[in-house]
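Only a single protein chain was left out; the remaining protein chains are all shown in position.
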Amino acid sequence: MKYKGAVMNDSQMGERGLRHLLSLENMPKEIVIDILDRAGEFLSAASGGAKKVPVLRGKTIFNLFFENSTRTRTTFEIAAKRLSADVVNLNVSTSSQSKGESLLDMVNNLVAMQADMFVVRHSQSGAAHLIAKHVPSGVHVINAGDGRHSHPTQGLLDAFSIRQYKNSFDGLRVAIVGDVLHSRVARSQIHVLKTLGVDDIRVCGPRTLAPETVSDLGVTVFHEIEKAVLGVDVIMMLRLQHERMSGTLLPSPQDFFRGYGLTEERLLLADNDVIVMHPGPINRGVEIASSVADGPRSIILPQVTYGIAVRMSVMAVLLGNSL
Amino acid sequence: MKYKGAVMNDSQMGERGLRHLLSLENMPKEIVIDILDRAGEFLSAASGGAKKVPVLRGKTIFNLFFENSTRTRTTFEIAAKRLSADVVNLNVSTSSQSKGESLLDMVNNLVAMQADMFVVRHSQSGAAHLIAKHVPSGVHVINAGDGRHSHPTQGLLDAFSIRQYKNSFDGLRVAIVGDVLHSRVARSQIHVLKTLGVDDIRVCGPRTLAPETVSDLGVTVFHEIEKAVLGVDVIMMLRLQHERMSGTLLPSPQDFFRGYGLTEERLLLADNDVIVMHPGPINRGVEIASSVADGPRSIILPQVTYGIAVRMSVMAVLLGNSL
Partner (left out) sequence: MKYKGAVMNDSQMGERGLRHLLSLENMPKEIVIDILDRAGEFLSAASGGAKKVPVLRGKTIFNLFFENSTRTRTTFEIAAKRLSADVVNLNVSTSSQSKGESLLDMVNNLVAMQADMFVVRHSQSGAAHLIAKHVPSGVHVINAGDGRHSHPTQGLLDAFSIRQYKNSFDGLRVAIVGDVLHSRVARSQIHVLKTLGVDDIRVCGPRTLAPETVSDLGVTVFHEIEKAVLGVDVIMMLRLQHERMSGTLLPSPQDFFRGYGLTEERLLLADNDVIVMHPGPINRGVEIASSVADGPRSIILPQVTYGIAVRMSVMAVLLGNSL
């Protein structure tokens, strides 16, 4: 199942603004800022004791997960419930798909049940785009990760996290380390950071995982982590996705850590105020030393908190644009 | 596990009206009309923006699915949530049953948790009846499909769908095509249509799937679809249930389509204003040509929308009768 026909850009804009969140590529800066600002409001409300708000009361949101990811699904489920929406979880591998119902027939049926939003996770790039192209106006799609292509809420929450700790995106030096080639997270991070004005983005990994062609995305490619993190303000580690790689590309966990793992020594090469990020779940001793993950420069757990606020914000912004 | 002892009729009536929805056989016409009218009200409210209503706030509804059916469970889950009830999904094959707990012991326990309603799906005919017979007053059972026997909410939503498109049930000519023998959907459709005054009901399929004995239900049996659909106002296609048939009865999908699939040519034989229905999910190119399923005479997707309203109505009517 390849969704080659899907249009990858601009299909997320509607007449009243952002209609779907499919990709961060070419997303207008003012929309990114709007989402981050609104997330900030939800975060403040939660700190003030108003974790749950009636913004989406009566709305029906489907978590449509064609690829198992309890963690990601949970963050969307919580975000939707805190907005007072009704949430229905559909893990599709074990249901309709196995009876031969096609993707779009299934989506048509859920739309007919008066769905307001689909949160879509799929192993195939373009699946969320295909659904977004297909649904009628008033129905919204959030891409919760599609193949190697995009994971836009992760990119947005990373941007939000950086904004919480850094005064400005101008002049920021950011290193992204790990399996850049297969990472939808990295692609989304790069797109949003460039939109926000970050010029100095360095990606780093072994040649098999960070080939020179990645520079097409407007980043500088490094193969030595010591050079990549030199003086940077932000280090974003990627998760090694064992399941996405054929065996030969991937070094052993020990080899990877030796070559690219973020250790305390390597951290010293970065700026004094560097922040360390990871989309989670972390592989301790593979991408990152435990002392760094749990250390004072790590903002890995705050990222999770911000992730809920950002997902609430995206849901509220999209549904706000359907009125 | 056969529930042979279960009483199949009238066990659904209580002192204050309909107490359980188990079967449409012999259901009084005024109750059917009441359910359809109330469904119409929920549908109107949803169109007016009030998709969610507080009718069942504080009630606890268990989706008790002994047979996996994500699609059907989802429609009941949404209906219950839109009525503001609390819903607990129990997929029983993987839980208590495997530990040897008996059906009625499990039901007793859930009743003791102060359940208000059970939505029961089971592969054995009579399972919902057995539960209904067993639960105390104040607890209600909806049969969401039991073996080959009955699928009453499907029959009701089909009746509702027809009423949305046709002025009257009087004089209506209806063809039901496919595997009539094994279909709980067909049985429920026939019962409700006869109750509503439809005299001309034609069932059609190969002799193995639509034997002459089906005429006992008060319908005319056809083996040629061209004759069955001639001049009809409504064509109801059934889903081929591969899993319910032994191999020899079932023609190949290609053979079935050649003999009984609803094509554009065959559709021309029906009345100009014919509506085409299917309980879903459709098998394109098996029961129905894609061009017909997606064409102007098809009301397959509206049926899904009406299905939510009808299920909300049934829940509200039953629980209204417990006060």
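Order of writing sets the labels: A and B. Residues in every chain begin at 1.
Just so it is clear, a residue touches a chain if its C-beta (ideal position, glycine included) is under 8 Å from a C-beta of that chain, and two chains touch if they have at least 3 such contacts.
All of these numbers come straight from a predicted model, not from anything done at the bench.
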Residue, one of A:T60, A:T75 or A:S313, that touches the chain absent here: A:T75
For the chain not shown, which residue from A:L104, A:L268 or A:L301 touches it across the whole complex? A:L301
Looking at the whole complex, which of B:M13, B:V88 or B:L269 touches the chain that is not displayed? B:V88
Residue numbers in subunit B that touch the chain omitted from display: 57-58, 60, 86, 88, 90, 94-96, 99-102, 105-106, 108-114
I need the residue numbers on subunit A that touch the omitted chain, in ascending order. 46, 50-52, 68, 70-71, 74-75, 77-78, 81-82, 280-284, 301-305, 307-308
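Heads up, the rule we're going with is that only the chains that are shown with their structure count from here on.
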With chain centres defined as C-alpha means, what is the inter-centre distance between subunit A and subunit B in Å? 41
